[in-house]
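Take a look at this one; I'll ask things after.
Every protein chain but one is kept in place in this view of the complex.
For chain A:
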Amino acid sequence: MTGEAGVATASALEVAGVVVNFQGLRAIDDIHLTLRPGEILGLIGPNGAGKTTLINVLTGFQVPDHGSVALNGVDLLPLKPHQRSRLGLVRTFQNVLPFAGLTALENVEAGAMATGMARGAGRAWAMEVLGRLGLADKAARRVDTLPFGEERRVGIARAVAMKPKFLLMDEPAAGLNDAEAEELQRVVAGIVAEGECGVLLIEHRMPLVFRLCHRIQVLQHGATIALGTPEEIRAHNAVRAAYLGDEAV
């Protein structure tokens, strides 16, 4: 287990000793996690490992049975989801959850509004973000009329428009074709570079994870089984056995 800076800095997203039980099923079992600004941390693990549940704990949609969650030293547990996202803790959803009956532009504008921008500035910013995700010509389209890959990109644009300090992405590349996944990779690298944003990336596409992430944390049955640089994870026997298997890495 590594992590160059070992010590937890005040400016970070920190999870300590979190436990979540669902009627007898321990979905999260004493997880510790630190996400620093400017860092991309991969969170991988087999189906049902507890990855989405951890994001739900971080964003306030799931109350943990034990443990603490803090953003830049501020305890998040008393805060509601909308208050946490206003602090810059932003997520995307595994099933996208777009504002389906609204246009792509309105979806992304809603994200821009969360930054406190005025209406006009928010619209211009939303158009810019749509452009970055290659959706400028889809701005006026209702999201439920878009193909799935574009719908997922709208969900990502909505999150990016919120100018996150920490962005938690739940399988952002699922359902995207290879070109779209490439594009996504550029977008994620871009927001990290320009905004000093920390990204938690949940993803099943291993090549993408290993290329993009600075560190990777591996979950199994709700517990961390490995944490390290991509090289270290690649060499980790337990991880190979538990998850990576013969997948091309």
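A few notes on this one:
In the analysis below, a contact is a pair of C-beta atoms (placed from the backbone, for glycine too) under 8 Å apart; a residue touches a chain by one contact, two chains touch by 3 or more; residues count from 1.
What we mean here is this: contacts and distances are computed from a predicted model.
Missing chain, UniProt protein name, picked from "Ring-1,2-phenylacetyl-CoA epoxidase subunit PaaB", "Branched-chain amino acid ABC transporter permease", "Electron transfer flavoprotein subunit alpha" or "Nitrate reductase-like protein NarX": "Branched-chain amino acid ABC transporter permease".
Between the chain not shown and the residues A:162, A:201, A:216 or A:239, the one that touches is A:162.
The omitted chain makes contact with just one of the residues A:43, A:139, A:184 or A:233: A:139.
Interface note for the absent chain: among A:19, A:70, A:110 or A:189, the touching residue is A:110. Here one chain is not drawn; of A:54, A:76, A:130 or A:197, the residue touching it is A:130. Against the chain not displayed here, chain A makes contact via residues 59-61, 80-82, 85-86, 90-91, 93, 97-103, 105-107, 109-111, 113-114, 119, 122-124, 127-128, 130-131, 136, 139-140, 142, 158, 162.
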